[in-house]
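The complex appears here without one of its protein chains, the remainder shown in place.
Letters are used for the chains, namely A, B, C, D and E, taken in the order the chains are written, and counting of residues starts over at 1 for each.
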C-alpha cells in the first residue's frame, strides 16, 4: 500500500501529469491557450514512431521471446472480449441506448497509446523492464474491439454496418500502420539504427510527451466543459470501474502468459485504457447515430485521467506484487 | 564603452540575430520563404514552456528570494505606469490620435517574451546569472498595461471598453497561462523534473530560437514592407526612444529592489520591450478603431529589432556597470 | 562490386530508407496515415537550415578552397546544360509533347535537396568527408535549369513565358534563400555558433530525416497510385536512365575540378537528382499546359527512390574507386 | 430531391471576435454554424496574411450560417451589433437545403 | 464577359465520410470538386473545434462542387445517400461560371 502511495505521489508530481493538469485547468478556466492541430498531430506521429521503433530495437536486442506469438493472440482475444464485458456492464450501470453502449464498449476494448506511453515512462522511471514486443501487442489490440462492438449491434438485427472500405480503414488506420511499421524498422535496424536516431527518438521523448499531454489536457478540459451533463452518474462511474475490470483481465492474461513484471503491468494498462484516436473515427462511420460526446468525454475526460494519475501506479504496484518484481 | 561594443558585436554576430536578419532580408527581397503558422505557434509554445519551466526549477533550486513578492509587485507597477509615460511621450513626439496613442502605449507597458528569452541567452552566454522568478515577473507584466491604456481612453469620456469576457481574456491569455503554469510545474518538480526533460527544453533551445527569430524576421520584414509610410518620423523615433526610457525605469526599479546583475538587466529588458503576441489581440477587441499597422509595425518592426541588436547589450552592460557585476 | 553491394545493403536497411519504404507501402495500401502539411513544411525548413548552416561552418573551419568559385560556376553550367541533354533524351525515349518534355527536363537539371541530404548521411556514415561549400553548389544548381528549359520552349516560337516577377520567384525561392542564408550564418558564426545550436541541428538531424522521408514516401506512394498509367514505359525508363547520365556528367565535372572523394560523389548526386520542391512551382506558372502528374510522378515517384536506394551507393562507390578514396 | 428555401449568411470577421459573434448568434436563436479559416486578404485597412504569425491579434475567420428565411432578421440584428465597430464583411445569399428539419 | 448558369453545391460533412461522398459524386458523373477545411462549428449535436485534436473521429470539411444545372439531381441523389444517416448540411445555390466548357 505504501508502495502504491509512493508511486502514485511520484507519478502525480511528474512533469507529464502536471502538464496534463495544466491543460485541464487552462481549458476549464476558459483560457485561449491552445496547440495547433498540426502540431498536436505531429507530436502524436513522433510518439508513435519513437515507441514503435524502440520496441522493435528491444526485440532485435533480446531476441524473440517464445511468448511473443501467444501475447499477440492474447491481446487480440482481450480486445475482442472486453467490449462484451463493457457492454454488459453498461447495461447494468448506465442507461445508454444499445448503440451508445456498443460505441462506448468498442473504445474500452481498444487501447490508448498515450496511456501505454505514459506507463512505459513510469516503468522506466522505476527501473522495471518490459518486453519490447508489447508495442506490437498494443497495435494488435487496436482493431478487434471495433469488430466485436459492430457484431454486438448486428446481433440486434441492425445490419449493413460493415463494408470492405471500413474494414480496410480499421485495420490500416494510421496509428496501427505507423506503430507496426516503425516496430519493424526498429527490429530490422536494431541497436545500430537506434544509435543513429537516438538523439531524436529517445532523449527528447519525455519533453515532447509533456507538451502532448498539455494538449490532451486542453482537449479533455474543453470536452468536459462543453459536455457536462451528457454523462449520468452511472456512466461516469463506468469510466472508472471499467478500467479496473479491464486491468484485472489484463493481469490474469499476463500472469498466465508468464511475461515479465513490466509485461504484466502493460497488459493491465492496455486492457484498462480506452481508445481516443482510432476508434472514434470508426464509430462515426459505422454508428453515426451514437452520440460522440458520450464516448469521447468518457474516454478522454474520465478514463484517461484516471489511468494517468491513479490507474498506472496501481497496475504497476499490483503487477510487481504478484510477480515478485519490485515497483 | 569597449565592453558594450564587444558585447554588441558578439551579439550581432550570433546565430540568433543573424537568423532574424535573414528573415527580414528575405521578406524585403520578396522571397516566398515562409514558416507555416502552426509551426510558428508550436515554436512559441515550446519557448514559453521551456522558459517558464526553467525559471521554476531555478526557484526550486535556489529557494524563494525575499524580493520575489516585491519584484512581482514592482513588475505590475511598471507595467501599469509605463503606458502613461508612453502616452505622454507620444503626445510630444508623434501626431497619433488618442486611440492610436493609447493602443501603442499598451504595447510598451506590456512585454515581449522573445526579447526576454534573447536577453537570457545573452546573459547565459556572458556567464551572468539572474533570478529564476524573473519569468514570473515577465508574466505579471503582460496584462496591467492593457488595463492602464483602457483607463486612459475611458478618462477621455469613451466608455464601455471593458467587460468581464475581455478581462478574462486578458488575464488568462495563452502566454500568461503557459508561462505561469510551466513555472509552477518547474517549481514543483524541481531539478529532478528538469533532468527528465532537459534534452527537450534545454539542449535544443537555442536552435529553436534561431528558427523562431527567422520567422519573426520574416513577419517583421513583411510588415515593414507593407506598412512603410504608416509611421511618421516622430513615431518611428518613439520606437527607439521609448525602450530606452522604459529601460531606465526598469534599471531604477531593479537597483531599488537589490536584485542581481542579471535581474537588473532583465528588469530593463522587460520594461524596454513591447508586446507583440498578447496585447494586439486585446486592442483589436477593445480599441478596434486604432490602426493595427501602427502598433504592430512599431512593436515588431522597430522596437523588437532595436532591443535585439543594440538594446540588450546596452542594458546588460549598464546593469553590470552599476551593480558591479561584470558583463 | 562487392563494395557497392555492401554499401547498397547497409543503405537499404538504414532507418531512413526503411522509413521511406514504410511511407510508400502505407500509401499504396491506402492507409489514412498522413503527416500534416505544416509539419512536413516545418521539417523541410529544419533540414534546409541545418544543412546550410553546417556547410557554412565547415567552410569557416577549413577555409575557402581555391576551387569554391570554380565549383559554383561548374554547378551553374551543369544545371543549365543537363536540361538540354534530358530534353534530347526524352525525344528519343518518350513520346512526350515538347512542353511536357521541357518541364521534365527542368526538373532534372535542377536538384533535390533531400537526395543531397541523404547522400551526405551516407558519406558521413562511411567516414568520407566532403567540401562544406557543396551546399552552396546545391543552391546554385536550383535555378539555372529552369531558365534553360524555358529557353528551350521559347526557341520553339512560344514566347512570353518569363517576366520579372517569375525571375524573382525563381531566384529567390524559399529553399535557395534559406540554404544560402543559413550557409552564410554558419560561415559567419563558425564553430562557435555551431556549438550553441548543435543539439538542435546536428544530433536530431537523422531522426527528423526519417520522419521527413516517411512523409516523402507517403506522398510518392499516393502519387504513384493516382498517376499510374500516366507514364509510358519509355518515360519510366528515362526516370532511371537520366540520373545515371546526369551522374556521369557530375563525375567528370568533379574529377576535372579535383575536389575530394565526397565532393565528387556529391557532384554526381546533385546532377543525378531531380527537383521536387522549387521547379514544380515555376513550371505551374510558366508552363501551365505541361502535365504536372508527369513531372511530379517521375521526379518523386521514380528518380527519387532510385537515387535513394541504388543511386547514392553506386555514385559513392564510383567516386571512391576513381578518386582513390575508400567508400 | 425535395429541397427547401434558406439563407446562407457568410461573415468574415476578426478571429478575436469569433466567440462574441457566435454567442450573439445563439442569442438570436441560431443553433447551427461553421467556422472556416481565412489565410489572408486585403481591404480598406490594408493587406494581411497568416503566414508565420504568432500574434493573436491578427487574422480573420469566416463564419457560415444557414438559416430559415424567417430567422434572418434576428440573426443580422445580432451579428451587426458585434461587427458594427469592427472590420469585416457580412453577405447573405439565397440557397436551397436538403433536410430542412435538421435546422 | 460571357458566363454560364450553374449550381454551386456546398456540403459540410464529417471528415471520415469525405472519401465516401466524393466516390458517390464520381458515380453520379460529377468530375470536379474542392475540399475546404472547417475549423469548428455548432449544431444540434453540440459544438466542436479542431484545436489540438488528434482523434480522427472529429471534424468536418466542406466539399464544394460546381455543376451544370442538369446534373444537380443525380448529384443530390448520390450525396443524400451518403449524408443520410450522418450529421452535415447540404446547400445549393445559383451561380454563373466562366469557361463552362471546363466542367
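Note that a contact is a pair of C-beta atoms (placed from the backbone, for glycine too) under 8 Å apart; a residue touches a chain by one contact, two chains touch by 3 or more.
Bear in mind that the values here come from a model prediction, so they are computed numbers and not experimental data.
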{"item": "Contact set of the excluded chain (shown chains only)", "value": "C, D, E"}
{"item": "Missing-chain contacts mapped onto chain E", "value": "1, 3, 6, 8, 22, 26, 31-37, 61, 64, 66, 93-99, 102-103"}
{"item": "Chain C, residues in touch with the chain not shown (by the definition above)", "value": "34-37, 40-41, 44, 165, 173-174, 215, 218-219, 222, 226-227, 276-285, 288-289, 291-293, 296, 300"}
{"item": "Touching residues on chain D - with respect to the absent chain", "value": "10, 12, 36-44, 60, 62, 73, 76-77, 79-80, 83, 89-94"}
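Everything below uses one rule, namely that only the chains that are shown with their structure count from here on.
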{"item": "Chains touching both chain C and chain E, listed by label", "value": "A"}
{"item": "Angular offset of chain B relative to chain C [C-alpha, multiple of 5 degrees]", "value": "120"}
{"item": "Interface residue overlap between copies chain D and chain E, same or different (over half shared)", "value": "different"}
{"item": "Chain of greatest Cα-centre distance to chain C", "value": "D"}
{"item": "Distance between chain centroids, defined by C-alpha means - chain D, chain E (Å)", "value": "18"}
{"item": "Length of the line joining the C-alpha centres of chain A and chain C, rounded to whole Å", "value": "41"}
{"item": "Intercentroid distance (Cα basis), chain E paired with chain A, Å", "value": "34"}
{"item": "Set of chain B residues in contact with two or more other chains", "value": "34-39, 41-42, 173-174, 199, 203-204"}
{"item": "Where chain D touches two or more other chains at once, by residue number", "value": "56"}
{"item": "Listing of all chain pairs that touch each other, if any do", "value": "A-B, A-C, A-E, B-C, B-D, D-E"}
